[in-house]
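Right, one structure below, let's go through it.
Note that one protein chain of the assembly has been removed; the remaining protein chains are unaltered in position.
Moving on, here comes subunit A:
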């Protein structure tokens, strides 16, 4: 299914950071929504800022958001805890169109539904396995998965186990 762009995407001023702060607020809000929707639609878990992608660039109207603009959008996203920088260089970030907490809950419900408590699953099984193909968390980034499982660990619903170089998780 093709991603349906919002109207702003075809509105040239959308790609210029507006000096009027009220307007800018609305503009950045639109950007925030767009980034999350776009990443959700395309299942993007890690966003590379330097990578050129249609998200920040509309070739049809020949406009692109400046790096300053991208920075501001990501700042807003960070304030909303919808992204997290992978490292201090701020070149890549995790995009949380679901928070780790939400991911954790989603996975836990799946496990309950399948009656897989008290069994050990490998990370690979959970995200890439044939059984989870149709689940929302299929293909989930490993780092995010780990964060999600950590939230479950905190509420004593799971335990991450390392064995012989591969990682697994046991749900309770």
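Just so it is clear, a contact is a pair of C-beta atoms (placed from the backbone, for glycine too) under 8 Å apart; a residue touches a chain by one contact, two chains touch by 3 or more; residues count from 1.
Criterion: contacts and distances are computed from a predicted model.
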item: "CP12 domain-containing protein", "Vacuolar protein-sorting-associated protein 36", "Ras-related protein Rab" or "Protein farnesyltransferase subunit beta" - which is the UniProt name of the missing chain; value: "Vacuolar protein-sorting-associated protein 36"
item: Residue, one of A:20, A:50, A:81 or A:156, that touches the chain absent here; value: A:20
item: Subunit A residues touching the omitted chain (full complex); value: 7-8, 11-13, 15-16, 18-20, 22-23, 26-27, 30, 63
